[in-house]
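Missing here: one protein chain of the complex. Every other protein chain is in place.
Order of writing sets the chain letters: A and B. Residues in each chain are counted from 1.
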Amino acid sequence: MSQTEQLSYIAGQAADARLNLELETDGMVINLGPQHPATHGTLRLVARLEGEEVVEAEPIMGYMHRGYEKLAEVRTYLQVTALINRIDWLGSFANEVPFILGAEQLMEIEVPDRARWIRTLLFELSRIANISLFLGEMGLQLGAVTPAFFAFRDREFVLNQIEQVTGGRFHPNFDRIGGLKDDLPAGWIAETKSVMKRMRTFCDEIEDLLVGNEVFETRMRGIGVIPAEVGLSYGLSGANIRASGVDWDLRRDEPVGLVYDQLDWKVWTHPDGDSFARYWVRVQEVREATKMVEQILDGLPSGPIMAKVPRIIKVPKGEAYIQTENPLGAMGYYIISKGDLTPFRLKIRSASFNNISITPWLLKGTLVPDIITILGSLYFILGDIDR
Amino acid sequence: MIFAVDLLLRDSIGLVEVGIVLLKVGVAFVLLLLGVMLMIWFERKFISDMQNRIGPNLAGPFGIFQTLADGIKLFFKEDQVPAKADPLVFRLAPYLALVPAFLIFTVVPIGGDFSGGGDGTVTWWGRQTFLQVADPPIGFLIILAMSSMAVYGVLLAGWASGSKYPLFSAIRVSAQMVSYEVALGLSFASVLLMSKSFSTHDIVLSQGGYEWNLWMTGLVPFFIFLLAVTAEMNRPPFDLVEAEQELVGGFHTEYSSLRFALFYLAEFMNVITMSGVIVTLFLGGPEGPEPFPLPGWLWGIFWFCLKMVVFLAVFVWFRATLPRFRYDQLMNLGWKLLIPLSLVWFLALATLQVSDNRDWNDFIVLASIFGGFVLVGLLLKRALKTAAHNPDPDLSAPATAENNVEENAGRNTENNFDIENLKEKDLGGKN
Partner (left out) sequence: METAVFIVAAIITVLSAFGVILAKNPVHSVLMLMATLFAIAVLFVAQDAHFLAAVQIIVYAGAIVVLFLFVVMLLGVDLAENLRVEPIGGQRPLAIGATVATAVLTILLIIVAASDSSKPESGDLAGITQETGNTGVANLGRVIFTDYVWAFEIIAALLTIGVIGAVLLTRRAKQQEVEEEVVEKEGGQL
């Protein structure tokens, strides 16, 4: 090869390299949130994009951190329930239960049967109130507005029932160490049964509107697939892990203090692990919960609703960890008591925190619209992430 | 020089003629603005009925003045131009969105006596004229041209905002509208084949005697047109451009005050004009029965409005029920289903016309059309399969612009193949 040829080849290579350098485009970094219509609450998601494809995404939390773990250390056990009501604000009663159960375990109190049944009842009612809203909201995330309004409409009936018992529509603050604050009001049982029928109709409506909708299916199926091992390694719980085919439900597997072992019900799982599976499992869970509520209403034992507890509650020295299957997943409280009026340390394991920890793994390589689908289908509540 | 073939302008143009034209322009303008006002109210009211809400009910009877109140509110809001925006283009964009919507309406005949062999003229002050602002010989193409112009408003607004979400919106809109333009044009072509004229007035005239294009073209072009129009207008379920959950507000995220109102106005005006276009092209325009005598043109307007309201309701219904498509799914629907289907349908219609003209054997013609459908379908399926199994990761990835072009290119060759078949048949007929 002559020298000129060599030189021209080198020059050509250099020109190519220059061109490539010029045409190299940086990815775009977008901030979804903390103020964004698709993040219910103040979750911030920083995503680096290549076109519409997500190269990297990271959830940044803490915009709503309220320090409940620390606040609980200067409050009596009775006051702590008022705080932790606000962790998962859509299924508030369910937040109280594991904490109270933990305290009862430390105090070694035997709770009356009726109280345990009513606890389970309210627990399931708050699950219905919580997840039914998700069922509508998922449509809203994908651009179908109407299901959300249906969900708000029918959830209201459940909230009314909760309010009639507890006096609080959103934050009941009803669970006490040793039992419950009050008994059920008169005529409540029949009314609740009709509400449960209504909720089942709502599930049917949602299945008609969304689950059977082709657009909805194409948006949900195969999007955000979580294999079971990956889900378990990230500590996913609740419907998110059951949708990946893991048959794990604390209600059945660790029925501490509640009466799930005396009811006839089924744990639904789905083999696919995609967004659609997560949605489907939750629809079935609402159905199952309505059936459970009806069974509880039928089999409610009579008796007192409060055990004998001292007027001033001092939890004896010790440690306890109790977790229950909350609407969003496994929720647990680790209570360390030094025998004072207040817990010495309270660690809250909330489901959403773990559930969204998978997002960096899950969002890699997806498209921008799928971010919304995946975040929506993982179903988190900001209070449950930030506490 | 011919500006239009309207009867009004055939003869000498005097003061009365100019007056009539100005009157028509004014009436069309006011009608559209009023229509938008009512349309926004209608949409909100209708959708709130579907969603167990009450909707606007305070401003005026049944809340009918709600839009007016909103407009006044927006008018008095602060008009902001973001620091990073391109001020000139940012200010220009809302008008670019609005003007095409107006212009499309000018060629839509909104009334006239088309039933019983009427030619749709009305007589005002001794002058015969049509009930449309203009009837250019290429009215049909004006609709196409203006709907392709509508992309600029969104594109430039998205770019000029100097912000990320609007830019995303701009990128999406350019691809979406340019590709659905093709489906729109191809389903248009079927209508053209039946009506044999570009003039909207002639199209309505050719559908006289209830030979509406809706069934004369065999329903398929109508549905393709409806879908393509929905995508062109960026209405749900194709509203990726302003997808609130993804892109906050899309192209109008940074807009406020009157400019935002203009975008809103343009969107709803597009809904109205496009409903009008659908009625004109497929449903015989103002044609309809006349149960009792009124001046003929009044019945025309009545039927036109009735048909239009049906489509307005359909668009609202779409919005209330359907989730949004994803970007690549939208492209797949457009390029892999709507465009080939409308192309093949157009060829089939053309074959039928030719065979009618030349008295070919109906059975053979239908059989060969059916065979052509099957052939194209199989080829298409094969092409999609090949594309799906291609080891190149770029193809299995969500559709990009290049992939779409390639899909289209593949399809073109198939259809060229079909055209050759047709020509052979044609020659066979001659010999």
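In this section, contacts are C-beta pairs under 8 Å (C-beta built on N, C-alpha and C of every residue); 3 or more make two chains touch, one makes a residue touch a chain.
Note that the structure is predicted; figures quoted are calculated from it, not measured.
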{"item": "Residue, one of B:L38, B:I64 or B:L141, that touches the chain absent here", "value": "B:L141"}
{"item": "Residue of B:L131, B:A170 or B:M216 in touch with the missing chain, whole complex considered", "value": "B:A170"}
{"item": "From B:V16, B:V30 or B:V178, residue that would touch the chain that is not displayed", "value": "B:V178"}
{"item": "Candidates B:L131, B:V151, B:I203 or B:V365 - the one touching the absent chain", "value": "B:V151"}
{"item": "Residues of chain B in contact with the chain not shown", "value": "1-3, 5, 86, 88-89, 92, 136-138, 141-142, 144-145, 148-149, 151-152, 155-156, 159-160, 167, 170-171, 174, 177-178, 181, 198, 392-394, 402, 405-406, 408-409, 412-413, 416"}
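Here is the rule we use: only the chains that are shown with their structure count from here on.
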{"item": "Distance from chain B to chain A - Cα centre to Cα centre, in angstrom", "value": "44"}
{"item": "Chain B to chain A touching residues, read off their complex", "value": "47, 50-53, 164-165, 168, 236-237, 239-240, 243-246, 248, 319-329, 397-398, 400"}
{"item": "Complex contact set, residues of chain A against chain B", "value": "28, 30, 36-38, 51-53, 139-146, 149-150, 153, 209-210, 213, 215-216, 218-219, 367-372"}
